[in-house]
Structures are given as structure tokens and as C-alpha cells.
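Every protein chain except one is present and positioned as in the full complex.
On to subunit A.
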Amino acid sequence: MMAKKVLVKGVEAIALGALEGGCQCYFGYPITPQNEIPEIMAIELPKRGGVFLQAESETSAINMVLGASAVGARVMTSSSSPGISLMSEGFSYLIALELPCVVVNVMRGGPGLGGIEASQGDYFQAVKAPGHGDGRFLVLAPYSCSEAYQLTAKAFELADKYRNPVMILSDAILGQMKEPLLLKSLKIKTYPKEDWALTGAMGRPSRVIKSLFLDSKELAERNLRLKRKYRAMEKEIRYEAIFSGEERVIAVAFGSIARICKEAVLNLREKGYEVGFFRPITLFPFPGKALLNMAERSLGKVSLVVFELNCGQMIEDVKLSLCGRAEAISRYYPPSILPFPEDIEKELKKCLKSSGFPKV
């Protein structure tokens, strides 16, 4: 059968991806710009024998996710920046309890109530510290509707595989723009949960899922185990690169601004400019080795220009990855300042011209 083609918003693509990924339960609380996700789930999940419940707050929603995950359900929530902050205690517990779930953040401008225009201001929160303590999320950043669909479906598999929350980091532009989407059926793996989920102590000793470890040795071991898990997640690293080795300047970006950058880079390359493109798709684990490889493989001196819809966050990961072996500079756009591809082209040309870039 031919896959159906639909015209959908990014947030709709996320909801459809979640259904394709086998999502059984959704708990959430309304917040712009992602309300289409709960609205679609409210229609679709009951039809499939699933569960939809609108909670009284994001705090409650994430704890409902926690409960459903502990008994083995494929479960998700979605929100936008301020709501994600409210969930962060729950995130920390989910990580500590090693419970899988999918969390969607359709980022809006901040800090505080901010605004509802696109932003990538939650990069640090997503990749460095989703909650208190030393825990991480596996973070996937789509840049199109079809990628949002595919990555959201895949997120359920990865969450189960690593028994860890997986975040889809999107933003208001990606969420609200419409694109054609091919509803391909995807092969999403399932993992057995009988060996850890709480299902009642039938024919086996009772089980406890907890995160309190007052014995400091036990707690240290637990943290190290989580660390090994984050290492293992490096197998999942994904990125997109346009690179031949001849480039002198490489634009680095993720999410919606990566889309703008890619167009600018392709335009410039067509005109013969030596510019490349690098787009991390997994933000954690960060494709730092690939980035360093690219810098080292380039023939001469290469400069990386990191474009972000915030005041400069991913630039820090890029610099760390490069170990000082190439120059990285930041071009940043706080909420409501959105560059066109021509603006990016201008920036890249400027960078090509000057040998020593003004450091930000």
C-alpha cells in the first residue's frame, strides 16, 4: 500500500509520529504553541484503546507519565518552555528511576513567560540539566515535519532501549509551519519490560522502583551506572553534514535555524563559495567527534560559525568538541529576531573574507 501524504503542522507531525511509535498514554497540560498535540491525542488514543488525560498542571502530568511508565506503558507528554521547567523535578525522578518516556518541548521565547515566538533558549536545560542531580536526557532535534514524525516515533524505541526519557526538542516555527508529510510506516522496535516493570508480585518476588539511596556507596555506583548508560547512548549519535574537505567556513546549527542555514549554505555553494554545513540531530549525546573530525579533515584553516536562536548556548559544546583545533564563533538571535537565508549568507561571506574573526 502506498504511504499516505498529508499536509500537517510540525506539532501534528509529532503527534502522528507518537502514534506510529506505539504511544499508549498521553498526559499533559495546555500551553501554546503545542496544543495541537494533546488535541490530536485526545481524539486518537481512545480509538486505539489508549489513555488520554489532561492533568491539572505540568507537575501532575509528568508524575502521571511516571506512574504509567513504571507499569510498562509507552507514554509521553508535551509542553513548551515554561511548562517544561515545571516538569523538571519529575524529569529527575524519571531518570533516577530509569523509566522510559518521551517528552516533547516545543520551545518558545523566554526567560519567564517570554513570548510565543520561536526560540532555542532551552538548549542548556535540555542537554545539560533537565532536572536536579546528575541526570541526562537523550535529546533529538528535528528540523522538518517529516523528521519530527520519524524522530518522535523512534524516540519511543530509544526510551525503552535505554530506560531513560527521550526529549524531542522542537520550537514554535517547526511546530507551527505546515509541510507535506509522507506517513511512512516505520519499524519501531519494542523491548521486553517484564524484568523491571511493576505489574504485581505474581510468581516472582516483589519489586521496588526507587531513587532514594542513603548508602553513599550505593548512590555513587548508581550514578556511575547512569554515566555508562549515557556513554552507551553515543551509538545513537546522528547528524547531517555537507562537507567535502575544501571548506573554509562551516555553518553549525540545529532545529529551525538549521533549515535557514542549510538554504544559505546551498545557495553559496552553488555560487562557488567554500562553505559547509553541520547539523547535530542528537543534541545529547552531542556529535562532537564528528565535528572535530570535520575540522581536522579540512585542508586549511577552517572556521565554524554557530547559528542559534538564543544568546549563544550550543557554541559552548562546539568549542568543547573542537579542543581548540579550529575556531568557533557565535552568531546569535534572541527570540523575535529571525534571520533570512540572505542574512546568513551575508554572515558567512563576511566570515570567509576575514581571516581573524571578531570573537563574540
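Keep in mind that, in the parts below, contacts are C-beta pairs under 8 Å (C-beta built on N, C-alpha and C of every residue); 3 or more make two chains touch, one makes a residue touch a chain; residues count from 1.
Operating definition for what follows: contacts and distances are computed from a predicted model.
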item	value
Listed names "V-type ATP synthase alpha chain", "ABC transporter permease", "2-oxoglutarate oxidoreductase" or "ABC-2 type transport system ATP-binding protein", with the criterion being the UniProt name of the chain not displayed	"2-oxoglutarate oxidoreductase"
Full-complex contact with the absent chain, from A:Ser211, A:Asn267 or A:Asn293	A:Ser211
Selected from A:Gly10, A:Pro33 or A:Gly90 as touching the chain missing from the view	A:Gly90
Residue touching the undisplayed chain, where the options are A:Val75, A:Ala148 or A:Leu169	A:Val75
Candidates A:Gln24, A:Gln176 or A:Ser298 - the one touching the absent chain	A:Gln24
Sole contact to the chain not displayed, among A:Ala42, A:Ile116, A:Ala129 or A:Leu198	A:Leu198
Residues of subunit A in contact with the chain not shown	24-25, 27, 51, 53, 55-57, 59-61, 63-73, 75, 89-90, 93, 97, 198-203, 206-212
